[in-house]
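One structure below.
Note that one protein chain is taken out, while the other chains of the complex remain in position.
So that you can tell them apart, the chains are marked A and B in the order they are listed, and the count of residues begins at 1 in each.
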Amino acid sequence: MRSPRSRLEIALRICAFGVIGWMFGQSLRPNAGVRVERVRGADVSARLPVWTRQSANVALHTELDAAPNDWIVDWLAALRHSGHVVTWSGSPPAIALAADAVAGPGDNVHVAVAGPDRAVIHLRDDAGALDSVRVSTMGATVTTPGVSGDLIATSGAQRATIQSPDTVRARAVVVIGNAGWEGKFIALALEERGWPVIARFGVAPGVAVSQGALLPVDTSRVAAVVVVDTALQSLASSLDAYVRSGGGLVIAGPASLSPVLATLRAGAPSARFTPTALPGDTIGLGATGFYPVASLAPGSIPLERRGPNGGIAVAARRIGAGRVIQIGYDDSWRWRMTGGPSGEAAHRVWWSRVVASVAYAPGPAPRASEGTAPVANLVARLGPARPAPSISLASQAVDQKILMTIALLLLLGEWASRRLRGLR
Amino acid sequence: MSAEFVFATAQYESGDWDSAPLLPANIIDTIARYTEIPVAPTGVIVPLSDARLFRYPLVYLTGHLPVRFSDTERRNVRAFVDRGGMLFIDDHNHDIDGTFHKTATEEIARTVAPLTELPNDHPLYSAFFRFDGPPTTSHELNGWGDNLVHKHLLAVQRRGRISVLYSNKDYSSEWNYHPDNKRFLSVDNTRFAVNLVVYALTA
Partner (left out) sequence: MSALDRLRRVRGVLIAGVFLRAALWGTFAAISMIAIVAIADAIAPVGLNVRVVLRVIAILAGLVVGLTFVWRDRRVRELDRVALWIEERVPALSFALVTAVELGDPTLLVDMRTSDWTTLAWHRGLSRLLTPLAALVAATVVLLALPSGVVARAAAPRRGDSLSRASRTAANRIDPLVAELRPPVYSGARRQEIDEPRDVRVLVGSVLTLRGRGDAGGIIAIASADTTLASADADRWQITLRVSAKPLAIRLTDGTHVRIIAVEPIVDAPPQVALTLPVHDSVLRVPSGRLPLAAEATDDYAIASASFEYIVSSGEGETFTFKSGVLGAVHSSGKQLKLSATLSLDSLHLKPGDIVHLRAVARDANDVTGPGVGASETRAIRIARAGEYDSVAVDAAAPPDAEQNVVSERMLIMLAEALEKQRPRLARDSVRHESHAIGVDQKKLRRAVGDVVFTRLGGAPTGEEHTDESPERAKTMQEMLARADSATNRSIDPVDFEGGESPVVAVNKPLLEAYNAMWDASTALELGDPGAALPHMRRALAAIQKARAAERLYLRGAPPPVVIDIDKARLKGKDKGASSTRRPEMPIDSVTSIRANRLDHAIEIARTSSSAAADSLLLLRVDALADAPAFASALGDAAAAVRRGDGAAATDALARARRALVGAPIVRDSLSRWGIIP
């Protein structure tokens, strides 16, 4: 018959082994979120090697004010795959960057930055700051002449980078119309900008001033065609196929009245709008009037409105693989001559950009380089932001220690009782 | 403001700028006769000191008296040429020892650049009609002026384009008559003006 003391000792031993067994069983069971470690974004990279050596019962949570570099995101994704619970929280500005070369001479780069509404995004390259934009409709574009090295966009602590694109070779531009100031100064502006120009200016029946071979008009040699007025009979049969195969077409001023361009133009023009109050000494683009687009063709978009009634002065559309831009201004040359000291350069840049916006200029595919959309990459790899798991490290730690202490105390109590009885 | 070509005569302060009043109409008539270029039926007179100078990218200037640009005229002429305008100057005295020639060439040198001879195979001479050089006028050997037949016109060229064209050949006298009188001529002596205008409108 066992004594009560002996029974107590046995009970103590059983309890101690029970606690040990419970701890053993807990360690075998994969318990997600048993322990959570939180770090701030700046400390993540330093903690990654430590986390990698830890067991998967450690939940990792980072608080980010900016998406970390792609390699850090990759590492965290790998930890997730290895069984860790990896979460993040915060609201880093979701900015993204894309860049492609502007068709035409010069090293112009067209940069698109997307970001949250009202975010201020600073754009720079290796040589320094380029400009800053405040986002109003999802994003903004910056066209910059010349980029050195990588492009970097920053908003707050968030940064996105992209390699500057390769330049694109400029093919020729055809300028065709009757002899006049508008055609002359368009050709001059494009040539001064570095575009090779093929020109044909009609002077009299059967007499023209030409430069270069007008035909054939195809995308292998011609990037865009600029039609200045309705004198384009020599191109009538080629233009449609040219545009549909990817060529660019600029319809300027009264050219939109030509029946040859009826299927290509962005919209039917109405009578020329002339403002009642004509400008004084300084005449800017469109100040003397324009041919408004009365009704837009399907798929056309208005790009510029002017005048008291908001007439469409510039409209554009895509046709097949090509692009067409219809410009209502018929005397942009006045901008160059009478637009003040900056008019000449502004006219030149404007016409170059107009042609570049439609020019056929195939180049290498844009590089999908790392860092162009860091927040998007973060969400794609680790999921959206969510709060940290609720189990805290301290309570888990305390439980384990207490259990071990209890087990030890139980065993110690059983041993002490036996020894006091003189037993081994 | 229409898209027509408008013949502009420069008015300057120091001299007799209107010494060839019938020339504009004559040239306008010539342009209409040989080309389809839309042209305004009358010319305009534009002061060199006025900002409206820049509305007419081809401007004609002549006279007998000294040419001395005021500061405003000089600034305007310089900007006019820089932006792509073309100035055609004709010495109505046809006298290289005369004051118009000396002062006008000095003013152009000071304002734009020194004038140099224009080669006779320049595209100007084949812009519409074919010429072997500047056509001789009936006034060059009329006993007045320097009594020389000048073989070349002078010009200031910018990147290969004429920005100032200067003549000692007295086209102002040659072309200064009512266009109705053309019917009395066996050869129209204003044809070179077509080259000038076509060159200005296309080069």
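The rule we apply is simple: contacts are C-beta pairs under 8 Å (C-beta built on N, C-alpha and C of every residue); 3 or more make two chains touch, one makes a residue touch a chain.
Predicted model only: the values in this text are computed from it and were never measured.
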Seminar exercise, completed: In the whole complex, of B:P57, B:G85 or B:G98, the residue touching the missing chain would be B:G98
For this session: Give the residue, chosen from A:V85, A:V135 or A:I312, that touches the chain omitted from the document.
Result: A:V135
For this session: Out of A:V19, A:V197 or A:A255, point to the residue that touches the absent chain in the complete complex.
Result: A:V197
Problem set entry | Contacts of chain A with the absent chain, listed as residue ranges | 102, 105-108, 110, 112, 114, 123, 126-131, 133-146, 148-149, 187-188, 191-194, 196-197, 199, 201, 203-211, 277-280, 301, 303, 314, 316, 325, 345-346, 348-350, 353-354, 356-357
Seminar exercise, completed: Residue positions on chain B contacting the omitted chain are 1-2, 4, 6, 11, 13-14, 16-18, 21-22, 24-25, 28-30, 32-36, 39-47, 49-50, 52, 64-66, 68, 70-72, 92-93, 98-99, 103, 123, 126-130, 144, 159-161, 173, 178-179, 188, 191, 194, 198, 202-203
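As a working rule, only the chains that are shown with their structure count from here on.
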Problem set entry | chain B residues touching chain A - in the complex, by the definition given at the top | 1, 3, 5, 34-38, 51-52, 54-55, 57, 79-80, 82-85, 127-128, 198, 200-203
Problem set entry | Touching residues (chain side chain A, partner chain B) in the complex | 178-185, 188, 199, 201-205, 207, 209, 253-254, 278, 280-283, 288-289, 330-331, 333-334, 336-338, 341, 343-344
